[in-house]
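For this depiction, one protein chain was excluded, whereas all remaining protein chains were kept in their positions.
Moving on, here comes subunit A:
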Amino acid sequence: MEPVRNRRIRVTFNADTHASIQWNFRPQQSEIYVVPGETALAFYKAKNPTDKPIIGISTYNVVPFEAGQYFNKIQCFCFEEQRLNPQEEVDMPVFFYIDPEFAEDPKMAKVDLITLSYTFFEAKEGQKLPLPGYQ
């Protein structure tokens, strides 16, 4: 995989928490400039300000959604339960790349901004993780 240097893309980061979870959750950078074909690292941070352990689970969304198919997460913190002890604060990395084929898709020709949003929910027994768009 080779970087496509003539397609600089601004990736911005959102962090949301569902009303059910009391974590403080935020991105550690508001944006990062990447090119397709080159791996990139970014961080979120989460804190449990309560006096009880809380287990969270996250999902993510990519806007514009047509760009989502080109957004490849090599590793992140999503889809698996994450437990934070009382007062605990942790770094949450996202290691990703934008597929070089993004640069060859005519529908993506005007796209130079991609927004990545993560949302944390409290993981409770028997509760299914809601996927975006299916409420």
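In this text, contacts are C-beta pairs under 8 Å (C-beta built on N, C-alpha and C of every residue); 3 or more make two chains touch, one makes a residue touch a chain; residues count from 1.
As a convention for this text, contacts and distances are computed from a predicted model.
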Name check vs UniProt for the chain missing from the figure, options "Sodium/hydrogen exchanger", "ATP-dependent DNA helicase 2 subunit KU80", "Calcineurin B homologous protein 1" or "Cytochrome c oxidase assembly protein COX19", returns "Cytochrome c oxidase assembly protein COX19"
Touching the unshown chain, subunit A contributes residues 1, 3, 16, 18, 28-29, 31-35, 38-41, 43, 59-62, 65, 68, 72-80, 82-85, 88, 90-93, 95, 97, 119, 130-133, 135
